[in-house]
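Heads up, the thing below is written out as structure tokens.
Removed: one protein chain of the complex. Kept in place: all other protein chains.
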Amino acid sequence: MIRAGIIGATGYTGAELVRILYRHPRVEISFLSSRSFAGEDISNVYPNLKCCVEKSCEEQNIDRAVEKCDVIFVALPHGHSVPIVKRALEAGVKVIDLGADFRLKNPEEYERWYGLKHGAPELLDQAVYGLPEIYRQDIAEALVVANPGCYPTSIILGLAPLLKNGVIKTEGIVADSKSGVSGAGRTPSEKTHFVECSESVSAYGVSGHRHRPEIEQELGKLGGTLMRVTFTPHLVPITRGILSTIYAEPAFDAAEDEIRELYESFYHRKPFVRILPEGVFPRTRWVYGSNFCDINFYADREAKRITIISAIDNLVKGASGQAVQNMNLMFGLSEEEGLMVPGLCP
Amino acid sequence: MIRAGIIGATGYTGAELVRILYRHPRVEISFLSSRSFAGEDISNVYPNLKCCVEKSCEEQNIDRAVEKCDVIFVALPHGHSVPIVKRALEAGVKVIDLGADFRLKNPEEYERWYGLKHGAPELLDQAVYGLPEIYRQDIAEALVVANPGCYPTSIILGLAPLLKNGVIKTEGIVADSKSGVSGAGRTPSEKTHFVECSESVSAYGVSGHRHRPEIEQELGKLGGTLMRVTFTPHLVPITRGILSTIYAEPAFDAAEDEIRELYESFYHRKPFVRILPEGVFPRTRWVYGSNFCDINFYADREAKRITIISAIDNLVKGASGQAVQNMNLMFGLSEEEGLMVPGLCP
Amino acid sequence: MIRAGIIGATGYTGAELVRILYRHPRVEISFLSSRSFAGEDISNVYPNLKCCVEKSCEEQNIDRAVEKCDVIFVALPHGHSVPIVKRALEAGVKVIDLGADFRLKNPEEYERWYGLKHGAPELLDQAVYGLPEIYRQDIAEALVVANPGCYPTSIILGLAPLLKNGVIKTEGIVADSKSGVSGAGRTPSEKTHFVECSESVSAYGVSGHRHRPEIEQELGKLGGTLMRVTFTPHLVPITRGILSTIYAEPAFDAAEDEIRELYESFYHRKPFVRILPEGVFPRTRWVYGSNFCDINFYADREAKRITIISAIDNLVKGASGQAVQNMNLMFGLSEEEGLMVPGLCP
Partner (left out) sequence: MIRAGIIGATGYTGAELVRILYRHPRVEISFLSSRSFAGEDISNVYPNLKCCVEKSCEEQNIDRAVEKCDVIFVALPHGHSVPIVKRALEAGVKVIDLGADFRLKNPEEYERWYGLKHGAPELLDQAVYGLPEIYRQDIAEALVVANPGCYPTSIILGLAPLLKNGVIKTEGIVADSKSGVSGAGRTPSEKTHFVECSESVSAYGVSGHRHRPEIEQELGKLGGTLMRVTFTPHLVPITRGILSTIYAEPAFDAAEDEIRELYESFYHRKPFVRILPEGVFPRTRWVYGSNFCDINFYADREAKRITIISAIDNLVKGASGQAVQNMNLMFGLSEEEGLMVPGLCP
């Protein structure tokens, strides 16, 4: 059994890790920490776990964590991962960071977007961007994985086959994403107040969202050039789920069928990406609680525009499920282990 | 492996059976039928199942069903189960009926509430009411199980320890239940229209709901007398979940602690009933997607009233999960097999 | 024109007062105060008001308020009204307190439930309980009106005709209320977090809610005896609305028609109470944004139980609309002025 620890177990992504790892046949949850709920049983904080996971949250003691774990999931806000990663590396314990500290390869970009000097720029090269559909091999060999952001996951998976194959131009891409409220985290705020969210749709971060440089970094690698995208996240009154509608200009006059073939071939043997049948477009409800990313597209040859739509559960494929998928690869397990569960629908 | 078939696989309870059985380690789904979607793959109707369950829905052919199955789940509206049950019994195939045809022991009551003459009154005695927390032994030996209604499940489990132990009077019980919209089924109607449901709470069936005689039959057995309850179901804008708030008059001046002990002892080794800690009251979100029934109570000695609150997921413990729990018992498996999954929360 | 001021204008009930008074043909909003947003325009805090109400929020200066107003609405949490009421009375300015400080006639009850010694017990007799359907005449002559709580409004209006006419027993009454989240106020908390509220129904205050003594005080007056009720409030994922389902035992075997007549006669010329036709039960959606209270009932003679269902918008008839109805009476206007607006539906 893999002994897994979660630092920051009582945030939404932490709790989701607990839920997923509980069902994982090869994992034993060996350590949970929580700043706010140290000393409390996780099932007091998340009573859904009662009778399934009865385990106490400890103080955030890294030494103790590395001692008790083969892998540590860090589910903390950005800016807190560096000392944990360093200590884990020393001790030979693998780390999967669900925060943003190791996603951007350029420490100056990190500083610009997160307002912090990066604490260990020398480790950035070592951290692998944990998108298994693209970096499966690197992940398998990684000691530190930077788990992707939720928006980037939905957008990069939607565009990868097109960029990789030169089907679309690298300029002028627009990504319009709609996210559920759990993406805003557990801390109450005006933004997450039920009365403010319900019956409301709104855009935010219009002038710049922290996930944009991450999207641009990864799309740029796929497109082979520096890229600048337009990205607008929206808040919609659902709990879980991101639907990204992505608009790109075709590089040449490709037929629907050819494009579909590229998608299918790109995602061949990638068990968590589902290319939907022609004319059937993703709904977040279909991936609710699952690790799937559903994708479809429409090529409007007259308007010279390809519209790609992708859907994920932001807490699963957009965070904790993907983290477990990465863990599976890092420990030589089947990518699907513990994750091949359908969404909850209805 | 147990070969399981579902007749009526594309309704909400049918689809939920598919979802649950897919994860069951001892079951193989061997037969699916659907009147509306015969010939179609179940994953076209419920795309959440794509890549997990790829199986075609057949016509509703009972002969074929009994041949391919060790157990048949009937997930049809009331009035359709009798011929299936008869044929299955002949063939020695076990049946779990999620509809209402075998719940009421008195065929006249059935006729009164469902407006139909019962097609096989001689089988009513043979059918076991499938509430494992009460009839575990009978279920283990049953060939036909009548799976309880969703409201009755939440109400009977809430009251059983009190009635059984004579803690409350058998008169004057009020059950006020709040249900999610999936309980109204998949067929679109004014009642289930998003615009009518959202921002609305309403009572229905105030003058008489079909689940009342079922509740009264089972409470009467526990209380050892004919019982008449007041039952008001409500529709609330959630997808899944029933919260029942039940009011009863104490038979004597019992202390909180004594009552709690009765609950705990009654549900000892009943893995799916969770008595919450003092002062923590059930929320439907905590059982979302799970087979648990959460219960707590408050004894107001001054007002001479005990208030009991129970929560279930109407599609799981209130229907398909309970059906699988029954199947486990009927086949000598552990009651928990394939079902010990925490709710999806957040 | 009546010059009206609102102290606490940026809470939900304050903002709702602004919305209602803006449309009132006989009122000019002359003063708004807000602790959190002093100096800001109300339409910055509630952008829905933009182009309709452009007025700055001032500091909470009572001297200035009494100078600029003929009537002051106090929309503050309990414990803050006494000095305002005193100063207003001195200055001859009428006050409508939407908080709880003047609702309970017994200062010891106040202290017991609110944990505060009452600051002006000598004023309690002077304050009129502002339920116009019952105290219309007293309100017309009042200088201080204690605007009722939202739950009490829905429950008292549902029971008044029955208690007044001795149709039901005064013992054993159960009120099961379902409320929208706006009732919990504007301050973000775990309780009001979208992710906690959505897909969830839960009870709270099961062992005692501050509205219970208020309900008991008023029902007791109607019933002519000390009364003890069982009251369970619930939180449901809607923004506005309270549905109360109330259970009572008939004092004699009254027929449906007789009871209906009592309701209709009791609420004759009470423009905001609508007794729905037989068999049509209230939905919160039908009163959304309006000052109506919809009521219907079912008399189950066999079970000896009358079930009464009432619906209000907690922010309108349950708070700000009722306050304006009271103001109308206090200033000799028609009760309906500025309030006879249908709910927003769909």
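Before moving on, here are some points about what is shown:
Each chain gets a letter, A, B and C, in the order it is written, and its residues are counted from 1.
Keep in mind that, in the parts below, a residue touches a chain if its C-beta (ideal position, glycine included) is under 8 Å from a C-beta of that chain, and two chains touch if they have at least 3 such contacts.
A quick note: this is a predicted structure, and the numbers were derived from the prediction, not measured.
The hidden chain makes contact, of the residues A:Thr170, A:Thr192 or A:Thr239, with A:Thr239. The omitted chain makes contact with just one of the residues C:Leu32, C:Ile215 or C:Leu315: C:Leu315. Of the listed positions A:Phe37, A:Tyr298 or A:Phe331, the one in contact with the omitted chain in the full complex is A:Tyr298.
Mapped onto subunit B, the interface with the missing chain covers residues 12, 181-182, 186, 188-190, 192-195, 197-199, 237-239. Looking at subunit C, the residues touching the absent chain are 12, 15-16, 19, 22-23, 46-53, 182, 186, 199, 239-240, 271, 274, 276, 280, 283, 285-290, 292, 294, 315, 340-346.
In the full complex, subunit A touches the hidden chain at residues 172, 174, 176, 178, 180, 195-196, 198-204, 206-207, 228-230, 232, 234, 236-241, 243, 245, 247, 249, 279, 281-285, 288, 298, 300, 302-303, 305, 307, 309, 311, 346.
One rule holds in what follows: only the chains that are shown with their structure count from here on.
When every chain is represented by the mean of its C-alpha atoms, the one lying closest to the mean of all protein C-alpha atoms is B. Subunit A and subunit B touch with mostly matching residues; of the residue numbers seen at this interface, over half occur in both copies.
A separation of 36 Å divides the Cα centre of subunit A from that of subunit B. Among the residues of subunit A, those in touch with two or more other chains are 12, 182, 186, 199, 239.
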